[in-house]
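Every protein chain but one is kept in place in this view of the complex.
When the chains are written out, they are named A, B and C in that same order, and each has its own residue count from 1.
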Amino acid sequence: MEGVVIPLNHVLIVAALLFVTGLAGLMFRRNVIFILMALEVMLNSAGLAFVAAGTAWAEADGQVIFMLILAVAAAEVSVGLGLVLQIQRRFKTLDMDQARRLHG
Amino acid sequence: MLQTVWLIPLLPFLSAVLLMVTAGRMPRPLVAMLGAGSVGLSAVVVLLFGMQFMQAPEPYTLTLWSWMRVGDFAPQFSFYIDQLTLVMMAVITGVGFLIHLYSTEFMEEDSDYSRYFAYMNMFVAAMLILVMADNLLLLFLGWEGVGVCSYLLVGFWYKDPANGAASRKAFVVTRVGDTAMALGLLLLFTELGTLQIQPMLDAANNTWVSGDTLPALAALLLLGGAVGKSAQLPLHTWLPDAMAGPTPVSALIHAATMVTAGVYLIARTHGLFLLAPDVLLLVALIGLVTLLLAAFTALNQHDIKRILAYSTISQIGYMFLALGVGAWSSGIFHLMTHAFFKALLFLGAGAVIHCLHHEHNIFKMGGLRSRLPVAFWSFLIGSAALAALPFTSGFFSKDPILISAFEYHGSIAGIGPWLWVGGLLGALLTAIYSFRLVFIVFFGEANTEPDRQPGWRMAGPLTLLCVLSLFGGWFALPLASVFPAESAHHPSMLIEGISISIPLLGVLVAWLVYYQRKVSVSRFTDSPTGNSLRQYWHSGWAMDDLYDNLLVKPFVGVSTLLRGEPVDKVYNGIVGVCQLVHRGLSESQTGKMRWYATSMVFGLIALITFLGWGI
Amino acid sequence: MELVLFYISSAVALFATVFALTRSNAAHALIYLIVSLLAVAVIFFLLGAPFAAALEIVIYAGAIMVLFVFVIMMLNLGEEGEERERQRMHPAVWIGPALLSAILLVEMIIVLSKMSDQQTGALITAKQVGISLFGPYVLAVEIASMLLLAGLVGAYHVGRRFRLSEPDDQSAVVSGDDKQGGD
Partner (left out) sequence: MSEGMTILFAISVMLAAVGGAAVLTWFERRLLGLWQDRYGPNRLGPAGILQVVADMLKLLTKHDWTPPFADRWVFIFAPTAIVVAMLLGFAVVPFGPGLHIIDVNIGLLFFIGMTSLAVYSVLLGGLASNNKYALLGGLRSAAQMVSYEVFMGLSLMGVVMLTGSFSMQDIVEAQRGGWFCVSQFLGLFVFVIAAIAESHRLPFDLPEAEHELTAGFHTEYSGMKFAMFMLGEYLGLILVSCMITTLFFGGWLAPFGMTWLPPIVWFSIKTFLIICFFVLLRAAIPRPRYDQLMSLGWKVMLPLTLLNLVVTGAVALWMQGA
């Protein structure tokens, strides 16, 4: 079984589209859960770009980086969701515009 | 026997260490035995050593160990003994032993008996190292060692803040000179490559010719150290204040030994000074001016110890004068006789003070001739020697100095007689103030009753010193091989006669004014001019005020200015700007994550635009 | 045939993502997101990275997203939260971010279009990845393990239920709650 021959540019454009979608979500959602989801989308799109590049050059490094991204995502989500619970508990809201105690 | 020379400084040093580590837990008799005995033993060793040395008087060098090694610089811990050193060692240990013995009684009631002897022994050890040192670095170690001991002993009764201030003043003022001396050492080392005194002097002779700038500079810097240590102008102000220490300390340190270290230094490095005749003349002038100033001041004092202190300054001025005019042996000779009679005077003054409830003011004494005979005779003999009355030791040492000054042919022609005249004026004043002291304290009406008589431990040293003061001048010092030959003196009878009669004239004046009271000084001092002149002289030509205005006050002013921390103002300004910017920027920190993300995207777009431009 | 599959799954991933990020109901959004991740897994498989595809399913879709559902269940937002989300969703809110993102996308596409026409398709097996991971990347693996441990400890600590009345604990938070009590 071999991989399918696809122009790398197309895969990267798909990754860029996903990334941009996640970025837009990050910018306009106020709910912290959606912000985290947008982050996941962005991380995943980066992973897609890496894997695509890896298969394009027939190197395993792309997937290695993808695995590291997975580890980062897992750690980020576990801490992030813990924070979500605390935010809900303390601010009684998930709206990050309300939870702005760090403002200057 | 010659090899045991290291015992001489070691004995007092060990005793000092022992006294320090036991920290006053030793019984007093043991302390006294240890303190005085160690110096006595040293004196015995010096005596034995000297006897053997004189059989074959060749300079003797003993290297103990290599002190340190920094690259090529490897000073040895070694001693150099020649006749000059021997004289100094004899003075230090001999007079030192007498003063230690005297102290065992004088300090008996003091609670810090042990600490006193620890300091004193340490001083003797440091002083011995100073004179025995083979190289200038070791000399400097002893030099600073005696400075520290002087500081500790002047402030011995540290509970009175005034004593602390006096000791601090002594330390700081001498530090000025020491800094100059350290610079001189550095200069000598960089120029000549060694600090060992004899090789260094040889090298200086080979490298430089007379009148060069560098030897003059080096000599000047060394002179700075000597001036500081020996309380000469302009660094003499610390010595009168140093009288705050116990009287035997004044006798040992501030009369007999330490203050003459400057004289010793110049004598030891005379080879260098000979290369700088101008500096040598400066030495003579400093000596002359100092001796006159101090003598005038001594005339006006009423604290018995301050009179003696100014007298000491004045006499060291004579020694400088002697060195300056090239009468090396005479200077050292005067150093020795001065050690005898000035120690005698101080110890006598100590006996008076000791027996009169610690009274210092001479006008509250009087009529003590019959009540304190020991003190009286000591004072009488000491003053006679000080005034250089004929056939006392002071006469034998001072007279050659004056004659050498008269015959001086230095870089300025015809200055010799003027130096001589100044010296004579000083001698007159010396006779006046010393007998003024005698007449006021021991004659006239009794104002205070002594409550005790000095015991044998005080009387014994006094007696011995009396003998030395009277007859100490009858020996010729064997210094001929150390110093360049001096031209033989052929003074005319007139000169001799004047030299002899001037002190007698001074005694006569003192007798008239202070004993017979035929001439009243009070009439003169009560007049406005007289009074202000008296005040002026009393304050030691207002040197302290001068320094206060010239140095201390500007320094304090600058300090006060800096206390406001003008430099910090700049930084505070920076801080202020930072805070301002911070406040402005913190407004942009809305705490809204979405805005942060959006601004990041702006940055990202900009970045890709710039980076992607070239592709 | 497979090329078509790629485009289909790309479209699915894209639309699922867009839907995921525009839903007002978090649970629905998550289902879309999972669909998107599965679609990306298919893309991985097609590209010749079956191992990455499996990991995408097992870890991303199977574990990380479960955590999201978990938290959503614990928060139990209910109808009014959903209503509020819906109200926030008017064009004034999303037009700016969408524009910015579009600019960025255009830039990226321009940059990408100037690249050489590299082709994907090399099969990279799990074995190769493993050899690479524990060969040159072993340090990165260790760091990742440290990161995961930190994440574990951090999540445990942050997610702990602080008792707000505890005196040593967060008096500031109590006052903060008072301030925020209005909403």
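In this text, a residue touches a chain if its C-beta (ideal position, glycine included) is under 8 Å from a C-beta of that chain, and two chains touch if they have at least 3 such contacts.
Here the structure is a predicted model, which is why all the values come from computation and not from measurement.
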item: Chains shown that the absent chain touches, full complex; value: C
item: Full-complex contact with the absent chain, from C:A13, C:A39, C:I57 or C:A144; value: C:I57
item: Candidates C:M73, C:I95 or C:I131 - the one touching the absent chain; value: C:M73
item: Absent-chain interface as seen on chain C, which is shown; value: 25, 27-28, 31, 34, 50-51, 53-55, 57-58, 61-63, 66-67, 69-70, 72-74, 76, 125-127
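The working rule: only the chains that are shown with their structure count from here on.
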item: Chain pair with more C-beta contacts, B-C versus A-C; value: A-C
item: Chain A and chain C, separation of their C-alpha mean positions in angstrom; value: 4
item: Residue list for chain C, restricted to those that touch at least two other chains; value: 96-97, 100-101, 104, 108
item: Multi-partner residues of chain A (each touching 2 or more other chains); value: 23, 27-30, 101
item: Of all residues in chain C, those that touch chain B in their complex; value: 96-97, 100-101, 103-104, 107-108, 110-111, 114
item: Touching residues (chain side chain A, partner chain B) in the complex; value: 23, 26-30, 35, 96-97, 99-104
item: List of chain C residues in touch with chain A within their complex; value: 2-3, 5-6, 10, 13-14, 17-18, 20-22, 26, 29-30, 33, 36-37, 40, 43-44, 46-49, 51-52, 55-56, 59-60, 63-64, 67-68, 70-72, 74-75, 77, 81, 84-85, 88, 93-94, 96-98, 100-102, 104-105, 108-109, 112-113, 115, 117-124, 128-129, 131-133, 137, 140, 144-145, 147-148, 150-152, 154-159, 161-162, 173, 176-177, 180-181, 183
